[in-house]
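Subset of chains shown; positions unchanged.
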Amino acid sequence: MKMIQAIIRPSKVEEVKNVLDQAGYVSLTSIEVKGRGRQKGITQIWRGEEYKVDMLPKVKVEIVVPDEKENEAIELIRKAAYTGNIGDGKIFVLPVEKTIRIRTGETDGKAL
Amino acid sequence: MKMTKYPTIAASSFLLLLLLATIAMAGDPSGSATYTDDVAGLKIATNFAWTLVAAFLVFFMQAGFALLGAGALRVKNTVNYFAKSYMDFSIGALAYWAVGFALMFGGSKLFAGLEDGSSIIGWSGWFLSGDAYDVSTMMFWMFQVVFAATAATIVAGACAERLKLQAYLIYSGIVTAIIYSIYGHWVWGGGWLSTLPYGVGARDFAGSGVVHAVGGLVSLAAIMLLGPRIGKFNKDGTPNAIPGHDVGYIVLGTFVLFFGWFGFNPGSTLAATDLRISVIAVNTFLAGAAGAVLVCYWTFLKTKKVDIALTCNGALAGLVGVTAPCAYIPTWAAVVIGLISGLIVMYGIKFNEWVLKVDDPVGAVAVHGYNGLWGLLAVGIFADGTYGGVSGLIVGNTGQMTAQLIDAATVAVWAFGTGYILFALLKHTVGLRVSKEEELTGLDMGEHGYSAYPEFVIQEQHGDIIMMEPDSRANDHSPDGVRT
């Protein structure tokens, strides 16, 4: 199994979730993060002084899928999160060795 | 307050009436001798009601200061600021009851129990005991104590995020009991400034000088000795922005202060029978509005953004600026004073950060200090002679301006000087500043053992801030998601 971690714009979360939902990937976890990448940060103002915040709010969506679904899920996320502008984010894939559903004790394939 | 506010129309004044009554008969604790069932008695009752309600409104300004300051600070120092805001009026009330009131109004002979004092200092009315256990004296004390507490609280904001609580609590009592009260005696307690031989003597209707300039200039001395917060200035001396954690608190605090100001200024007549109260209220409103409008549009024209935190400072600046002249001027002058106050606060903050290189997290020095001085001068400029015999430059009179200049210079020297001495003494005794570790962790944990919002997930902001190079400002206003 793989854990797909997608770091995306907050404004794209809804779209990503909907797309995954429709394709049958209902289960997922999301986390508020802050990130820095090629995007340079945005200018803010405080009492007349301008300054730049280089860590921007992003959302990390984590979804664990069976190996064979990896590419499909990545493609779905990529398309839904795309705007073409810097700051669109990144997807990381990590190996998952075991999955257990707490309620039933089922493992791996059955637990997803 | 009275004597100095409208000595020339004293004959029509209710206080003089009281004065005659109270001096003749010593303290009247029950009020049954002061109140009589006729026009004279009813007049006293009406003015009691007016003055007390105004005092209550001024009291509520404490909540405004607490909100305004807390909103402009980081989460990790919120409890500490609220604690300072809360304790300074509590300690101040006891200090003013015991000592301050006697120093300030002793010798003014305004009310029973205030007989002894000179033009430099008063010495009667301690603990509101003896003849000062009198309904009129108490009415007067109630109005004065809320002003005293205001002066003290101004410093809390300027010194926020690094001043030891213990030093603050000591400071707070001393300012209220001594520094504020002695200068107050000179202006409102019948002291030498009020009887200067220029114009009608120095006039500061509701305390641009007595309350605000004192608070603001003691603040300046304090932050010079205290030094800036870690991270406020870069190695090259340029300042960094350290945004406050709750803009809602800033706006709400400003609303509360504005509301309270309607007690502060119109209440300073101590009399509803002085119908000028309506003009005072209108001038107060207009100056506050004008200060806000100026800052709002000025920043919008420069940055295409509306800086509401700074705009709130503009409103307060207008209110501070009109506090001394509010009774003496026509409405157009209130608007002009407010507009100029807006400019003073914007450039005052810049001056403090870029030239003096001092760190004032809430802008107290610019709002209260510089605009307090401006308010004193504005009396000399805009007084139109319709009230209290005070006439300024706009009606061709220069004498009043001389008195106001002397007053402004005096308060600047007195407040900055005594403030500097006091904080220097504290620095070498209990110490002014928390440890570097405590400052980084936040004063809430260090001084109080808890945080303001323990269930909310908080992220440090400071680490993410990069000040803009002055020349790189033009570009890159794009919000998240726009190609840069």
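Order as written gives the chain letters A and B; numbering starts at 1 within each chain.
The criterion applied here is as follows: a residue touches a chain if its C-beta (ideal position, glycine included) is under 8 Å from a C-beta of that chain, and two chains touch if they have at least 3 such contacts.
As the structure is a computational prediction, the values presented were derived from the model and not from experiment.
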{"item": "Chain copy counts across the complete structure file, not just the copies drawn", "value": "A x3, B x3"}
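Note that only the chains that are shown with their structure count from here on.
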{"item": "Distance between the centres, which are taken as Cα means, of chain B and chain A, whole angstrom", "value": "51"}
{"item": "Chain B contact footprint on chain A (complex, rising order)", "value": "9, 11, 32, 34, 39-57, 83, 85-87"}
{"item": "Chain B to chain A touching residues, read off their complex", "value": "239-244, 299, 303, 305, 307, 309-310, 313, 346, 349-350, 353, 363, 457, 459, 461, 463-468, 473, 476-484"}
